[in-house]
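To start, the structure itself, in structure tokens.
Here the complex is missing a single protein chain, while all its other protein chains stay put.
Let's turn to chain A:
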């Protein structure tokens, strides 16, 4: 049964890469403003599930519905547009453009949406301040620490006020303290903006920042709270 009021729903997803099944009947649902952790051992299909939910990868079978629309029926261009306007992304590594300053990095999604430089950078600065990295604004990603870089990445993911933030091992490269601070800031900012967060992690301490968890094993999901 699908919980009422879900923003993003996946039903019976299947995906195989070169004869290796990555998803074999995965289900998922998330409400606006909810933080859901996707847990599971390496190779269980967590990241593939995230990629299918975000419309980056098309499943071989099954459906993903976002705000009432069938994501799997959209064209590549439509899915790209949706990712720019409605979704934010935080990954473990390499997501900031090294040639741009941190402010320019955060402003980038707004610039791509057609907002003028000055206005975009003003909003970017506000987000950097909120993520406690305002001092890094004029620096390039190579000049700041990993923890600061992830805060900049979180600011960039949230700057367009997305309805869903996809975070794939966002603290995987950080020490325990920096990682927890990133999680605190990410979940606080997302909750206050009523953005849902799909958090893929293998760290249970990181998962503890979520509202609930689902477990992926051998491409199948188990949700202790919802029987999907």
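Keep this in mind: a contact is a pair of C-beta atoms (placed from the backbone, for glycine too) under 8 Å apart; a residue touches a chain by one contact, two chains touch by 3 or more; residues count from 1.
Methods note: contacts and distances are computed from a predicted model.
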Expected UniProt protein name for the omitted chain (select from "Na(+)-translocating NADH-quinone reductase subunit C", "PadR family transcriptional regulator", "Tricarboxylate transport membrane protein TctA" or "Phenylalanine--tRNA ligase beta subunit") would be "PadR family transcriptional regulator"
So that we can see where the missing chain sits, which residues of chain A does it touch?
41, 184, 204-205, 207-211, 213, 215, 217, 222, 224
